[in-house]
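Below, a portion of the complex is reproduced, with chain positions unchanged.
Chain nomenclature is as follows: A and B, assigned in order of appearance, with residue numbering initiated at 1 for each chain independently.
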Amino acid sequence: MEANTTNNSRPIIPGIFALNMEDTNWVMTSSFVIFTMQTGFGMLESGCVSVKNEVNIMMKNVVDVALGGLTYWIFGFAMSFGRSPLNNPFTAMGDFMVDPEVTDPLMGPISAAFLFQLSFATTATTIVSGAMAERRERNCWVWGEHGFLNKLGVVDIAGSGPVHLIGGFSSLVSAAMLGPRLGRYSNGLDPLPPGTPVNAVMGLFVLWWGWLGFNSGSTYGVSGAKWEYAARAAVMTMMASFGGGCMGLIYSMWRLGGRLDIMDLINGILGSLVAITAGCFLYRAWESLLIGAVGSAIACFTMPMFDRLGIDDPVGASSVHGMAAIWGVVAVGLFADNPYPLDTTKGRSGLFKGGGWYMLGVQSLSVLCLASWATVTNFIILYLINKVVPIRMDAYEELLGADLVEHYIRHGNAGISRVVSAVRPFPNEAQIDQITIMGQNSGHETYINQTYYGGMREILGPTKVAVDGKTGIGTIGALQTISRDLAPKFAWVD
Amino acid sequence: MEANTTNNSRPIIPGIFALNMEDTNWVMTSSFVIFTMQTGFGMLESGCVSVKNEVNIMMKNVVDVALGGLTYWIFGFAMSFGRSPLNNPFTAMGDFMVDPEVTDPLMGPISAAFLFQLSFATTATTIVSGAMAERRERNCWVWGEHGFLNKLGVVDIAGSGPVHLIGGFSSLVSAAMLGPRLGRYSNGLDPLPPGTPVNAVMGLFVLWWGWLGFNSGSTYGVSGAKWEYAARAAVMTMMASFGGGCMGLIYSMWRLGGRLDIMDLINGILGSLVAITAGCFLYRAWESLLIGAVGSAIACFTMPMFDRLGIDDPVGASSVHGMAAIWGVVAVGLFADNPYPLDTTKGRSGLFKGGGWYMLGVQSLSVLCLASWATVTNFIILYLINKVVPIRMDAYEELLGADLVEHYIRHGNAGISRVVSAVRPFPNEAQIDQITIMGQNSGHETYINQTYYGGMREILGPTKVAVDGKTGIGTIGALQTISRDLAPKFAWVD
């Protein structure tokens, strides 16, 4: 069934709702794939940070989807793609809390369109979570039919600009305003080691395959010739990642004398994916390889540069999403084919394809507008918020880690006990003292104490028993006596 | 190619096999997505339990798919959707071991239908694995064309009832009959901390996106107007999860004074997804948000309630799947639109949409029937099984953990050595003694002992060397001498 747009009485019917059955299936399948990128971002980010913050990062991403999604439903979609006579080149003003009735002839397409844009919006939200408000609503400049950049002919198929550039610049401003983590540069500029590198690489993998849905889905359907360009988008996405991977590999081995730093490779590949996103089906294979390699190099080289400036961006979002996206948006102006019969470039081509300087100019203008917008609004918002509530955690909270402070999850072997010892007293020390170390089962410990060691529980907390049993040593007289008795039973360590 | 049903000579051709090419593609893609929920359940459940049981939970889920899938092929599909003159309102009786020949004109649709139902059945199996037999075969009451609830007009699109309600009540009965874990309530009612919280949140993410396939796929195709409702189902699934996420966040921060318990948020979101499942494309956006929020609140509030009753459900399946599903099935009777032109509600609407009390009555009856069935049969089956083989592990096995007892996998830093010390002697202590701690490489340890420390291996086991080297302390004379010599070499700890 073709969406019957003629029966629709609303003032404006944007192309965003021109989806038939095949298009809708493609857009929905792509959305399902794009949502999996949340799993990827979660694992990548939580794998990159210190172990004592890894759960907090995951929870942040869960909350991003829930709150970010709700906000997008209420405001975001309406201000990007809403149908209203009030739409103007800077914002749309209709379809707040979009909710088509079953009798709406556009119910299906509106639902699919919202789902697809929602999957993009939650991705953008996750890239930088500190500053949500301004980040999603300016994509209407680029993608809304009324948007002033759109009217100038800007081309940004899957959002190097609206998603990654804005996300990356928001990250940059936030990182600069928050200041580096405590002790970040005390041992030099080298990045702190990732807490759970396997999870970080797993996150890269999930993002990589999710990106195929992101870019391929951005043909926004398969009808007409769109399916051919969807296939091209997927191929060029992979080609760019090959270029990015090779560049990341070369950069890391050059920098470290043959050794491979996992963050160089991860961020190199992500940088190449960000770079190809803007023009994913407008390039040929060699060009994609090159665009990916350059995006990767930009991500790799700007990371230590920001560190030298004292801007500490733990997951490298400023470089990977911000800097590589500049190149991604500009590259469209250089390399874009005219994807006949699609109207993506409005018939124009890039500079190297004989299209002259126009596209390059518009693309550069888009970079300028989006980067300025992200920088200025983020600065203002964070500045104002900081006046009300300090945006930076207290030092003792940062040292204890957000997992312990915000979720009462206490990791073992992560140096937390040492921090507890060092920073005392702090406000919630009494509660912290009671928290079982993750992985141990406090119920079982108590059961063993009560069942096998009778009254000992009053004297020894569970972990103390284990420690003393392990070493046969105690610093307090009473403990020493008990642990000497226990010693033969506590012969193993694990 | 439209499935040519007219050539088919079998007695009954249910609508389940009316799938054309587009429908089949949609159903299959959805099935692929639904199967990924197994990854999600595995990671969520293994992340929630104690570390010493995490591998066992994963293996359980693997076995669930293999044995559960085989059983479903032999009995389950036949008794739910089989074609037979013996079909009656309580069971179907055909197509056991479904296996269409290549000459069967329905070969494609039968295969796709079986795959889709199989993906549902394995999901249901995984929700509660303790009691398989009775759980899958009653969905024919609701979904089979012959089913008595189906004939009354019950509506349960993607299975809040047959999948989640039955799964949740089975969990509840099992948890109550098994009794709480040793020492579970010794330190109060607070839940035991999850063993690997990052994995638990990752599992939530995978389930979340998998649920889109679950609910969207439940239009059972895209032909006609089905694609429009598939899109609506996906949007409403996300809307419900936003409501659920916000409710979980509010509940947790209210309960804990601003802190966020990860299980509140995880189970809140899952509860909202369970609640939206029954009527996923029958609601409007606000209603979905509300239904999700209420489902989330039910999941959050019933969890501590069961704990107060002494029912210890480690992963919260009773609340998330059982209690939230009651609301999910009932909500259809309140909010359901008539999804014209689909026949899902047989033209009826919910109470608040002017459809009167009929749907609410039938939905409530469905809740009663399914909950009673799950409760009674589970009780009988577990009672009988317990007479033959005790359904609860021995205390020493529970303390050692299923990973060690059943798979000879020994975790480090999880308190297992302390248990081994405390509960000795137990039957297989001799073997347990030989098991290398996970993450260490016993081959390398032996090689180092033999190559670098010669004859020392007779006196010191590998880990003992490490311990003594680490502390420079030994309780036995011989060890002290050796470790004093080793001390300068063992200056580092990791």
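Assume a residue touches a chain if its C-beta (ideal position, glycine included) is under 8 Å from a C-beta of that chain, and two chains touch if they have at least 3 such contacts.
A quick note: this is a predicted structure, and the numbers were derived from the prediction, not measured.
Undergrad: Whole-complex copy count for this homo-oligomer, where the file places 2 chains?
TA: Result for the total copy count in the complex: 3.
The criterion applied here is as follows: only the chains that are shown with their structure count from here on.
Undergrad: How many degrees of rotation carry the C-alpha atoms of chain A onto those of chain B, rounded to the nearest 5?
TA: 120
Undergrad: Quick one: report the Å distance separating chain A from chain B, using the average Cα coordinate of each chain.
TA: Roughly 28 Å, centre to centre.
Undergrad: Taking the complex as given, what residues does chain A use to touch chain B?
TA: 1, 21, 24-25, 28-29, 31-32, 35-36, 38-39, 42-43, 46, 54-55, 58-59, 61-63, 65-67, 69-70, 73, 97-99, 101-103, 107-109, 111-112, 114-115, 118, 196, 199, 403, 406-409, 412-413, 435-448, 450, 452-453, 462, 465-466, 469-473, 487, 489-494
Undergrad: Enumerate the contact residues on chain B facing chain A in the complex.
TA: Going through chain B, the ones touching chain A are 22, 25-26, 29, 33, 50-52, 181-187, 192-198, 201-202, 204-206, 208-209, 212-213, 216, 222-225, 227-232, 234-235, 238-239, 241-246, 249, 259-262, 265-266, 269, 284-286, 289, 337-340, 398-399, 410-424, 437, 463, 466-467, 471, 473, 475.
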